[in-house]
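All protein chains but one are shown at their positions in the complex.
As written, the chain order gives the labels A, B and C, with residue 1 at the start of each chain.
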Amino acid sequence: MSERTWSRGAAAVATLTFDVDAETPILAEGRHYADQPMVMSHQTYGPDVGVPRILDLLDEMRVPATFFVPGWVAEQRPGLAASIIERGHEVGHHSYSHRPPTSLPAGAERADFERALKVFTAQGIEIAGHRAAMWSASHETLSLIAEYGLAYDSSLMGDDRPYHVDTPHGPVVELPVHWSLDDWEQYAYLPAPRIGSVIESPVKVEQMWRAELDGMRHYGCLFNVCMHPFLTGRPGRMLALRNLIIYAQDRADVTFARCRDVAAWAREDTHIPTRPLPTYDLDEAVYPR
Amino acid sequence: MSERTWSRGAAAVATLTFDVDAETPILAEGRHYADQPMVMSHQTYGPDVGVPRILDLLDEMRVPATFFVPGWVAEQRPGLAASIIERGHEVGHHSYSHRPPTSLPAGAERADFERALKVFTAQGIEIAGHRAAMWSASHETLSLIAEYGLAYDSSLMGDDRPYHVDTPHGPVVELPVHWSLDDWEQYAYLPAPRIGSVIESPVKVEQMWRAELDGMRHYGCLFNVCMHPFLTGRPGRMLALRNLIIYAQDRADVTFARCRDVAAWAREDTHIPTRPLPTYDLDEAVYPR
Amino acid sequence: MSERTWSRGAAAVATLTFDVDAETPILAEGRHYADQPMVMSHQTYGPDVGVPRILDLLDEMRVPATFFVPGWVAEQRPGLAASIIERGHEVGHHSYSHRPPTSLPAGAERADFERALKVFTAQGIEIAGHRAAMWSASHETLSLIAEYGLAYDSSLMGDDRPYHVDTPHGPVVELPVHWSLDDWEQYAYLPAPRIGSVIESPVKVEQMWRAELDGMRHYGCLFNVCMHPFLTGRPGRMLALRNLIIYAQDRADVTFARCRDVAAWAREDTHIPTRPLPTYDLDEAVYPR
Partner (left out) sequence: MSERTWSRGAAAVATLTFDVDAETPILAEGRHYADQPMVMSHQTYGPDVGVPRILDLLDEMRVPATFFVPGWVAEQRPGLAASIIERGHEVGHHSYSHRPPTSLPAGAERADFERALKVFTAQGIEIAGHRAAMWSASHETLSLIAEYGLAYDSSLMGDDRPYHVDTPHGPVVELPVHWSLDDWEQYAYLPAPRIGSVIESPVKVEQMWRAELDGMRHYGCLFNVCMHPFLTGRPGRMLALRNLIIYAQDRADVTFARCRDVAAWAREDTHIPTRPLPTYDLDEAVYPR
């Protein structure tokens, strides 16, 4: 058996992922933003304009993708999650409220996690994996994922290939992300809440992601791109994404897959490493409480 | 009737808009800046140097544009608004003082809105539309626009094509804006008040806006660019804008128009959507007060 | 007489200016930085390594320049100012301590201004013009410049061609600056005091400044570039500056001059405008104290 079982022989596997956050990351910063029509419209653009456009592009390119959806968003927009699955894509668990787990008091994370699961169950959406809000997974996050029988998480950065994480409820496959493959740091901008700094050109982003894809083809990695419909759904950025997909397809050694498929391949691969969630015994004289 | 009535058959409609803010956004940050000659001169460059240069460029290129002017600026510089209209362009309502509506106490927005209208009326300037200061429209903003019989707003981001917004005083056409088509995030820089981060090259901005225009030609959108004479009026940036206009004209499928014209076309178009100003019933356990 | 007396018939006049700040802008942020060797060495690089390298480049290119030097720096490094003049360049007044005038209590600005003049007088350096620390000139700054018989200031942004400013002690020629022609916003970075954000490539800076020079050749402007030896003195940035000078020389319609020469030409030009230092009578209901 080849060492690269998880990639099914491809030089790199591309998982196009879209975090359909809509209003949630802003409401998590402060509920008063709900009264600011410009800010809210900036976010509703995502599901209203971005998602249909993205679904059409994926059809045209014939590539599968994964959409991580907060439970609150699925609840507010009945039919949204189902419409994604109907087009052949995956819907993943992306918390209920998009509050980062590391900021929640004890118990609140479990409640948030379970509430999202109930929404998806009620809508008949079968969930195989999870991505933490703001990628800020806690130790509890990984444990909940295993406890509820999900196959994978996609929030950590300990490698650029799939790896296993052990939890009290058993192992979870990690499909690692990275800031450099996230459209947020390139495109996001709002003055309040203050997100983003300079708004980059799609020309730069396409160039940077091509460079990363080439590096990942060289090193045999998971090209796990994280995009947001309210950002990448803009016209010029959509064409850049289209170019990137064409570039990858032209290389002929890149496989596009849903996250759940990569997680399944990784489970069958006996060579991928286990990277424990690190715990630290820190000297208080050096790193004080 | 074609679905694209609002665009009069063009692949994309380009509305070049110039927010003639002059000193107002800085004074809104603190009146003590009035005593800082460098900061004030940075702002007066807009009407003194930028606006005449922009008017000449528009003449040369034979394209119409829309200038959003705060009432305070029109008042301080009698003749400025009229000189814009004489050259065939539109003057729009851009508040009186450039204080963002979402930051104003109850009642203050109406007073500010009406005060600007009085200035324009006294100067014989007929107003058809409005753009909120900092784009920070409140629910009240949209309502005032309808109450006073203006045809359109240009502050929200719920789409990249014109749409209708319902208000208690009837519908308003929204001509949506976006941070990525604003020269502020690319060019603005002052250490105090702290605006901007890195100052981008006009070469980058031209490239990025070309990419967005191409995307908008692909998707049939409104290329609603927001510029500021104190920023885009600089020599190298003017040449980049000139290049952008030539690029658009060479495509032959882009129509340049004033905002009021697009608003009128949109009113006649029975296919454009209504996007309600969203209101939210938020669970306090999730998004606390 | 041509309307362009001030430019002596050139399409654009280039004044290369170097602010030899050395440690002063950092000490003005807090004297405790004097105890941080890395931070101080970052600043001493300017006079120790940057200035000699810059002087050699100017010799090689045969172009004159203007060096704005804080009195404190001239005092700490006797011979520095004289060595600049010996190579055919100008030394300008850049405050004593590099504390911005708008931040100084009443009386302190005059003391600082005069203290620098005494240093230059003691060193036999004749001063014709002034640039405010951080460009933050106060009304008093312009008045002091006229009172002490200097010909020009170079701190404001009300135009991109020379203009007159009236003061209680008579008119001063303003040679305007701009953030986009300053190497600080492109190259500066220190974590504490926090200056700069992203460090830009000399390739971008050269491109942006070429674009501005071309725009200024188009509009007949003063290409008044502000550089800092501790920033532009780095090897790769020096080569970019060299390329920029060659580019300007190859255009054949750009004249290089010292600031004092441009000020003298402007004084003879009866067509350049007077732009008063603006004063404002602000409605407290709109812009509250």
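In the analysis below, a residue touches a chain if its C-beta (ideal position, glycine included) is under 8 Å from a C-beta of that chain, and two chains touch if they have at least 3 such contacts.
If you're wondering where the values come from, they're calculated on a predicted model, not measured in any experiment.
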Touch with the omitted chain, as defined above, among C:Ala82, C:Ala122 or C:Ile199:
C:Ile199
Can you say which of C:Trp72, C:Trp135, C:Tyr163 or C:Trp184 touches the chain missing from this structure?
C:Trp72
Of the residues A:Arg31, A:Arg53, A:His178 or A:Arg267, which one touches the chain left out of the display?
A:His178
Hey, which of C:Met61, C:Ile85 or C:Met238 is the one touching the hidden chain?
C:Met238
List every residue of chain A that touches the chain not included in the displayed model.
102, 132, 134-139, 141-142, 155-160, 176, 178-180, 185-186, 197-198, 200, 204, 207-208, 211-216, 218-219, 221, 275, 277-280, 282, 286-289
Touching residues of chain C against the unshown chain: what are they?
23, 27-28, 31, 34-38, 40-42, 44-45, 48-49, 53, 72, 96-97, 99, 112, 187, 189-191, 197-199, 201-203, 234-240
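Convention: only the chains that are shown with their structure count from here on.
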Chain closest to the assembly centre - both centres taken as Cα means:
B
For the two copies chain C and chain B, is the contact made of the same residues on each side, with over half of the numbers shared, or of different residues?
different
Whole-Å distance, C-alpha centre of chain A to that of chain C, is 48
Each of the following residues of chain B touches two or more other chains, namely 197-198, 200
